[in-house]
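Every protein chain except one is present and positioned as in the full complex.
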Amino acid sequence: MSIHIPILIIISPLLAAFLVLFTRKHKIILATVSIIASIVFTLTLSSQVLSGDKIIYHLGGWRGPIGISLVVDGLSFFFSLITLGLGLLVIIYSIPERRYGRTYYFLLLISLSSMIGVIYTADIFNMYVFYELLSLAVYLLIAYPKTGVTLRASFNYLIMGGVGLSFFLLGVGFLYAMTGTLDIFHIAERLPAAFNSSTRMVLMSIVLIVTGMGIKIAVFPLHGWLPDAHSMAPSPVSALLSGVTVKIGIYCLIRVVYTVFSTEIFLLIGSHNILMVLGVVSLLFGASMALAQKDLKRLLAYSTINQLGIVLIGLGIGTELGLTGALFHVLNHAIMKSTLFFCAGIMIAETGTREVQGLNGFSRQQPVITFAFVIASLGMIGIPPINGFASKWLICLAAVEAGYTFLVVIILTASAIAAAYYFRVIQVLFSGPLKQDPMHAHEGGQVIHGGNLFRSWPIYILAAACLLLGLIPTLGISLVKPAVSLLLFHVVP
Amino acid sequence: MGSSKIIRTIAQKIFPFIVLFGFYLISNGHLSPGGGFQGGVVLGTAIILLALSHSIEQTEKKFKSRWLNMLEKLGILTLIFLGFLGILLGYSFLSNFLPLGKPGQIASSGLMLFFNIAIGIKVAAGVSVIFYALVRYRGEI
Partner (left out) sequence: MTPINISLLVFMIGLYGVTSKNNLIKKIMGLTIMNGSIVLFFISIGFRETGLAPILEKGTTSGISTTILVDPLPQALMLTAIVIGISVTALALALVVKIYAKYKTLDIQQLSKER
């Protein structure tokens, strides 16, 4: 049974997703249990993976360049752990909301299952299929409240995402034309020969794939869908989108750039400079747009663009330290941003407004939630005892080491702007009188009681994780180490 | 309701043949062009033909949308179950554990036939459920 674990991790939420449609009462238990099962399965692989092993599972017993195989190595293990952990918290956070019926949990489970699919599969077309499945589920989750703005946000995302995945698929087509296989590791073996004979096709495919994933990650000129989609979706879905779904795009980018096109080709073309430039631009753009927002969730959405810029800079630097910092920042951003969105969900429910200005005196109503919000936003800015500092510090060190000193200045500037907009929110939270009649409220129609156990515990857990990773950063770095050594030195055959 | 007697009669007479053709496509999918998806769509169109030539209500009495909904989910669950059977019998997920027959015969591809049947049922139910949903939609446009 133990060799079948990679497929069981994918199948368990998928099976639960279809079983959920049959029951009315047990949907939450089913969803939670299936995700917990997946997490347990993943953890059983941890000792093997962290020691540098690579677990390969051949679906249907078909090997090699023909069959589809699942690969669990340092990188995919790291991303799947983030996905499943946050997925569980998102499900727990959605429990008190009575409006969410069977379809909601079905879509949530389908999206989580296909995220794990994207992460584990070693077949690049299968990756596309899973990604499209994930996107379909996510479009529907955004449009779940069926209000006008959510429908529009979902449609925007659908059009942009459709174009992005079309680019990706066209790039995959070029890869197939050159190498005659779809297995990532076999493509990587055959690509250097193809690079010598048909350089332009390799260039074409890398451009197409990076553009396609760029739309999914929302780098600056292609970010149009993100602010609407992330801010209009229901709060748990926002946390899922910002925390996990965007990271899947980053995973695909890393997989394709560093594994399929090996690092050598990548550096030869000079694409790392492009990643860096894109990172810098979206960093500054995200920060300055967030500064101008009045809507709390919209502010957080622009902040996502800002933070992803930092990740891209780390990836673009491409040294060991830079990659460590980038991957560590992926983990930290996932934790911090979902904390913030969870808190924002409670704030909006309690005060009945989405405006930052309407949050007056929230700290007196919900002191603990406010404390968690403050911790996470200090992490976003990069104040020392919180985890965001550790990863930003690593990226700055990497930039200095690689001779890009100006990047440090830019990251610091963006952090200063981030401080400006987060402190604005914090100031409002702590100032002003308690609101006289807290309009009990809407995120689309029904009363939500913010002090709920299921709502607050995910926030406490995530805030504790922020502090823990900030105080003992080696904890996160040791999780990232196998992935980095895999990407740079190909230690595993 | 609105359709003439000729259409109603012909649709009734042609219905079993369409169903037969659908099952032929499903069960022969591993030997010739066709397969679960294509056969399933043909089966679905048979139901759609009945609904268009007779009334929707009459068709719904025969093919209840509740049951079709159920069948659709059962199709995918069967598929996953067949995949698990591979694991339980000591092979890997979705792998074949049945003996391979002589090429060219119906029983020549092991599990593939059963996968095709599961997919065929799912697609047929799905197509007709979609059709019912579209016909019943009375939202304002």
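For the reader, a short list of remarks on this structure follows.
Per-chain numbering from 1; labels A and B assigned in written order.
Here is the rule we use: contacts are C-beta pairs under 8 Å (C-beta built on N, C-alpha and C of every residue); 3 or more make two chains touch, one makes a residue touch a chain.
Remember, it's a predicted structure, so these values are computed and weren't measured experimentally.
Within the whole complex, the absent chain has one touching residue among A:Phe22, A:Phe125 or A:Phe371, and that is A:Phe125. Here one chain is not drawn; of A:Tyr176, A:Phe371, A:Trp393 or A:Phe430, the residue touching it is A:Tyr176. Check B:Phe21, B:Phe37 or B:Phe114 against the missing chain and you find that the one touching it is B:Phe37. Across the entire complex, the residue among A:Gly162, A:Gly352 or A:Gly432 in touch with the chain not shown is A:Gly162. When the whole complex is considered, the residue among A:Lys25, A:Lys146 or A:Arg200 that touches the unshown chain is A:Lys146.
Where chain B meets the omitted chain, the residues involved are 32-33, 37, 103-104, 139-141. Contact residues of chain A toward the unshown chain are 125, 129, 132-133, 136, 139-140, 143, 146, 148-149, 151-152, 154-155, 158-159, 162-163, 166, 169-170, 173, 176-177, 182.
FYI, only the chains that are shown with their structure count from here on.
Between the CA-based centres of chain A and chain B the separation comes to 38 Å, rounded to the whole angstrom. On chain A, the positions that touch chain B within their shared complex are 1, 3-4, 7, 11, 14-15, 18-19, 21-22, 57-61. Contacts from chain B toward chain A in the complex involve residues 73, 76-77, 80, 83-84, 86-87, 91-96.
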